[in-house]
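Heads up, the thing below is written out as structure tokens.
Yeah, one chain of the complex is gone here, protein chain that is, but the others are all in their spots.
== chain A ==
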Amino acid sequence: MKSTFSILWLTSRPSSGSKAVIALPAVAFALVTALLLIVLAGGLSFFTNPAQDDEFGTAGAYQMLAALAVSLMVLPILTLGGSAARLSARRRDERLSTLRLLGATAALVSVMTIVESTVIACVGVLAGVVLYVAALPAIALIPFQGQALGLDKLWLPANVLVIAAAALILLAAVSAAVGLRQVVLSPLGVRTRQTAPTVHWLRLALGGVAAVGLYAVMSTAMSSPSLAIVVVMVCGGFAGGLAVLNLMGPFVLKWLAGIGLRRAQTPVKLLAARTVLESPKAAWRQVSSLSMTSFIAVIAGTGLALISAAGESSNPAEMYLTGDMRTGVLITVVASFLLVAASAGVNQAAAVLDRRELYVSLDRLGMPRSVMDAARKRAVMSPVRLVTVGSAALAVILLFPLTGAALFFAPLSLVVIAGVLACGIGLVRLGLAASTPVLGKVLAQ
């Protein structure tokens, strides 16, 4: 055990070149933690003394909607957390696989991976708690039921805080172990990256069958007179739709990148297509949270349209509920965008640092920086466009009775959806733009 920690210290102590290896996953974990805590605090604020605050008898509706919003957000936040952990592990894989080639045991490599990623996650989680506390005063100003939320409702109970932090750290450890399984199994596979990536067509077939089944169930359930059943089905449809997207996404990306590769006539298009084909699953993971955003945007647009179509109510309770739903939807969508932008920025900065040596060699060969930058951006933006449009289309189909009604009664919903999606794409572009200076810095060294 002593030797394990000696090697761990030797390979982990920060040097000028490895600071980013530690900093990037830590930043990602800080963002994940802050967003998770804020979402939990916002959601739980509707469960704080509900009887005392329930002036209009709508506490139950608020709690149900808050639970829905939290359930919409928690999964993408945890997905980003998993990405951050994989990022942490992946950035170490070369060094660890070299150690494995030198004779380090699988157990030693596993322990080192898990300990490193967990320590980095702990630092990030602590920073995230600080971020959460710092953000509270601004969030406390958001109005619900005609008054600001207030700081006192947004402080998370200590046990919730500890459980959330522990869950994120556990997620980091598990994701790191899974991410480095390949190193343990086959050190040469990672060291030389010679294994050709495979994505099976069965994903598409299974996804198609699942989508049809989901549509059939949703169509039947949506006609239910019970609001509770409709809400449960919306949640179920959301989770099911996401599972279908994640099943089909990598294969569709691979298929389209293959077409792009055959048609590529410029270095930018060739490099971008090959980057996606190198690992369609990784390309999908990078943009999968946008599928969530796109999905939410369609649901939000539909919801807002139906509320507008229903007209203003004279009942103060209903007026508040309508306005607050609008606010809640807006917050949910904005938070989703922030997740995507953070994910794109961190992943791309990491990708540039991972390939530092290659970028420097390409610069020496005379490849213009604009080509390198355009190729890596295209490798992200092409899947982004596909994911945005594809996910939105899938959401429209799955929620068809509702989206059809929204389109008929309030065409404004289309404008809202288009605007929301354009904002999402714009934010991803901003996230990518934030990583451009990293490329400049790498090439200037």
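Following the convention adopted for this analysis, contacts are C-beta pairs under 8 Å (C-beta built on N, C-alpha and C of every residue); 3 or more make two chains touch, one makes a residue touch a chain; residues count from 1.
Throughout what follows, contacts and distances are computed from a predicted model.
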Protein name, per the UniProt record, of whichever chain is missing from view ("Urease accessory protein UreF", "2-hydroxy-acid oxidase", "Sensor histidine kinase YehU" or "ABC transporter ATP-binding protein"): "ABC transporter ATP-binding protein"
Contact with the hidden chain (one of A:80, A:125 or A:277): A:277
Option touching the unshown chain, where A:105, A:220 or A:361 are the choices: A:361
Hidden partner interface residues of chain A, rising order: 192-196, 264-267, 270-271, 274-275, 277-278, 357-358, 361-368, 371
